[in-house]
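Missing here is one protein chain; the remaining ones are kept as they sit in the complex.
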Amino acid sequence: MDFTFSEDQLVFCDSVKQFLQKEVTADSLRTGWDSQTGRDEALWQQMVELGLTAMLVPEQFGGLGMSELDFVLLAQECGRVALAEPLVETALVATPLLACQADRDARCATLLEKIATGERRVAVGHAVNPTVSDAHIADYLILPSGNEIHLLERERVSLIPLQSVDPSRRLFKVEWRPEEETLLVNGARGVSAMAATLNRGALGAAAQLIGLAEAMVDMTVQYTTDRFQFGRAIGSNQALKHHMANCAVKTEFAKPALYRAAYTVSQRPVHADFAVSHAKVAAGEAALLAAKNGIQSHGAMGYTWECNLHIWMKRAWALDKFWGHSGFHKNRLHQWLMNPNAKIGADKTFGEQHKI
Amino acid sequence: MDFTFSEDQLVFCDSVKQFLQKEVTADSLRTGWDSQTGRDEALWQQMVELGLTAMLVPEQFGGLGMSELDFVLLAQECGRVALAEPLVETALVATPLLACQADRDARCATLLEKIATGERRVAVGHAVNPTVSDAHIADYLILPSGNEIHLLERERVSLIPLQSVDPSRRLFKVEWRPEEETLLVNGARGVSAMAATLNRGALGAAAQLIGLAEAMVDMTVQYTTDRFQFGRAIGSNQALKHHMANCAVKTEFAKPALYRAAYTVSQRPVHADFAVSHAKVAAGEAALLAAKNGIQSHGAMGYTWECNLHIWMKRAWALDKFWGHSGFHKNRLHQWLMNPNAKIGADKTFGEQHKI
Amino acid sequence: MDLNYTPEQIAFRHEVRDWLQANVPRTALKSFDTAEGFEQHRQWEQTLAQGNWGMVTWPKEYGGRGCNLIEWLIFEEEYYRAQAPLRVNQNGIFLLGPTLMEYGTPEQKERFITKMASGEEMWAQGWSEPGAGSDMAAIRSKAVREGDEYVLNGQKVWSTRAVFADWVFCIFRTDPTSERHHGLSFILVPLDAPGITVRPIPQLNGLPGFAEIFFDDVRVPVANCLGGEGEGWNIAMATAGFERGLMLRSPARFQETAKRLVALYREHANDIVDLSVEDAVVKSFMDAEAYALSTYQTASRLMKGGKIGSEASVNKISWSELDQHMHETAMRILANNAELLPDANTEATVGNWLEGFLFAQSGPIYAGTNEIQRNIIAERLLGMPRK
Partner (left out) sequence: MDLNYTPEQIAFRHEVRDWLQANVPRTALKSFDTAEGFEQHRQWEQTLAQGNWGMVTWPKEYGGRGCNLIEWLIFEEEYYRAQAPLRVNQNGIFLLGPTLMEYGTPEQKERFITKMASGEEMWAQGWSEPGAGSDMAAIRSKAVREGDEYVLNGQKVWSTRAVFADWVFCIFRTDPTSERHHGLSFILVPLDAPGITVRPIPQLNGLPGFAEIFFDDVRVPVANCLGGEGEGWNIAMATAGFERGLMLRSPARFQETAKRLVALYREHANDIVDLSVEDAVVKSFMDAEAYALSTYQTASRLMKGGKIGSEASVNKISWSELDQHMHETAMRILANNAELLPDANTEATVGNWLEGFLFAQSGPIYAGTNEIQRNIIAERLLGMPRK
């Protein structure tokens, strides 16, 4: 029993953090809003060179063969900088799905290799999401249809853009037809792949939500320290201190839930529903509270387009609802708690009993 | 349209308030805890002399022929002093039920006359309450059985005392058998009398809860003003100010809901469900918050038996659940809102549409 | 207490309803934070004025109907029920108008109230300055008297409607040696005066709901000073009193939102898995009702000669947190469609809920943050120690 990350994991996360903090700024995000794709090709290539797209690609396909647990801290850092590029969706959500089918389907093997080298990008649809994000820059789309999962070149689908409140997000309704040649997996395997994809999607969103929450708290603490009113820093008011302390409490207790979810997804994926739903709900609450208390503590400034806070707030509002909103995940927890066979209690925190 | 109390109502309330503040103190309440009945015969007689038990007795039976609206402010004052005597149950809950049947049933007429003069007391049972309060000092009990309401001398029932967290409350499980000669009303009239009784019970509890809430805020403001720590009054801390301000907001918005409920019960009783449930929920929330923020602001002192705060807290905890707990009343509101014929909207605040 | 409307009140309600039914534009106007929408709303103000419905509580001489507060509430109920356009000139008609009537000279009343009422002149509000948001007394913008004119220099910020409005009312420091709330004056300034630069400030939704205004040797006649030189603080407090008071946050607005929320909830009732949404909807409805009831109570009291006290702060907290709560609840019901903009290319459009959600974020902040309102309640209503 050891609930800590390894030195290697922490050091790697730190280097990625430094990279992201340097390359992804509020200014660079704003630049993206006005560009055609909203995405930065050069930045993507830098991430590829750091090995980020290869992390969860199995070694036999030229990847690093790492796990969701290895990636979760990085996903948190993606949230911290409000990264617009679909790194989490590609590396954490799509890649393991392809890897699962790679020994049965040559298309997956090829695609995995090219994801690792940055030559191909994949977008993922799922029944819980009404839209597919970043479909416009994907070479391939993974799309569900009943119990089937299909893999299609982007040319085979038609994309209807939808505008999100978050100008960094690029969302699409996808019109397409399943065909025999596009089928990737079906039946029970399809169902289970879809369930695992949902869990990874929710895990990735939860990790980003915590990064977003921490970033909003940091920028609010900074603002309220610098801003003077009635002759003193507004952050010296107890009401604002308590707003921020409440955010910190939420975030601090969402993090271990997130890390348990990442561990469970990587080690016992079929028992991960409970842990993932817990993490997604807790992370969403932490991020929504940080947004609410953040704008409140900023005062009128927080309500403006020029203050950077809204970039993070809007991402938080969106990701809280993506890959299963709070109600969806609380309902999964509730179903499980109502099951008379659910093993709960002080001695049951770790183990295989967390199956919904 | 005039949403104010009359000068007469306010003046009478004020005189009763002064009487209660003088006669009912934390010390007198504590004395009651150790007495056999927990009730003060002399105090009851004083209230009788002030006409309080006669208020809702029709004039033809020697009463003042007043309405629930006339009584609601007094019920609030009973809460403010945490009165232990069953004045609200007698005057507001039992009396109108008897008055309704008085032209058909001579027992009621006699009883009403003796309630007005203080010679008889009545306790009321209802399906929403698991116990009957103050049955031990009642001469008669009004008890429900299916669609029937019965009126019994106390000698005909057997009382099993139950202890409440609030040492002022005297609760009893009643064992009894309905008989033909004890029947007061049945059928549709019984159902409607029972429904009206529930609304009056909830109204009386709501009024007391608001009085309790205001009293707890007052004593907490006083305590935090007098108590110094780190060289200044603890009430100068913004966190404690906001605790109290939150209580004030809740109470201020529960009051108009209470008064609307009292008006509706007295003027359009068959349409009062919605208004009463709103008042009960809002008053309960105000009182629970005042208890929670009150003890928190008192610190360790608030947790002691010798600090008077707990007298009010415990009454609030009990009355919040009596005559229909919050969930019960919210459910009534919900049922009504889900009714596609429910008339809601800005122009519907007043009127006969509030029928559940 | 009598919670029945009089026959006259009922007749008045029908008159309002009929007029609105005949006159409210069939298609929603564009946002008044766009140039096109602003002119549409100005047009609507003129339509209202032509029917004498611009400001029903005003005296007849200013185009009003001399309505009492209950009638005003009835008017507002019908107005929101009819989904009539928002009031673009609210700074004028709700804030400055009543202030002018109380403190203006006869000339000022004639010059300003009529054009405000007719919809000809739109007003912006200019109180805050950089470094003086909640702390309104920290004002540094100066007005120096030269003959019959003031020469204005300085900067205002968070000026609502200033991007498209015609006039702005501001506070300037007329006594350069003064401090805090002394030596201030309340001055009316045409926004097309030479030396004025207006820099739009886009808000969360990208539209410029407010602006910065820079004053560079702007000259206005001393006759534009309202309430006497050096009286600025008192006049501003009176105006802010109106702002926080009854008029601006009509309960009808929140009741109609609650009604739409109930409808949204009923519509989605079968696919809502998060059962606590029920509680949030019931709470929304109760709180909107309570706010309406409280307003009727206050209106009744005022009509009997009472005064507005610290209800203002209680109200501010109540409506702003109610509005936020209702929109958060709507977002939860709309779930993963909630993030989509209303003009999105889809049938799953979320109507105006997202726009309302963004706007609701400002409620607990503007017109005195809710933290400050809670301080006021604790100190003034409850009497807790200041320090």
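Going in written order, the chains are labelled A, B and C, and every chain counts its residues from 1.
Note that in this section contacts are C-beta pairs under 8 Å (C-beta built on N, C-alpha and C of every residue); 3 or more make two chains touch, one makes a residue touch a chain.
Note that the structure is predicted; figures quoted are calculated from it, not measured.
Among B:164, B:192 or B:225, the one in contact with the hidden chain is B:164.
Shown as candidates are A:106, A:188 or A:346; the residue that touches the absent chain is A:346.
When the whole complex is considered, the residue among B:60, B:222 or B:304 that touches the unshown chain is B:304. Check B:143, B:213 or B:240 against the missing chain and you find that the one touching it is B:240.
Although one chain is not displayed, chain C still touches it through residues 274-276, 278-279. Touching the omitted chain from chain A are residues 1-6, 69, 217, 221, 224-225, 232-233, 235-236, 238, 240-242, 244-246, 248-249, 252-257, 259-260, 263-264, 267, 278, 281-282, 330, 333-334, 337-338, 340, 344-347, 349-350.
Where chain B meets the omitted chain, the residues involved are 128-131, 160-166, 169, 171, 173, 228-230, 237, 239-240, 295-296, 299-300, 302-306, 310, 314, 317-318, 321-322, 325-328, 330-331.
Criterion: only the chains that are shown with their structure count from here on.
With each centre defined as the average position of its C-alpha atoms, the distance from chain A to chain B rounds to 52 Å. Separating the centre of chain A from that of chain C, both taken as means of CA atoms, is a distance of 40 Å.
Counting partners per residue, chain A has 237, 239 as the residues that reach two or more other chains.
Under the contact definition stated at the top, the residues of chain C that touch 2 or more other chains are 371, 374.
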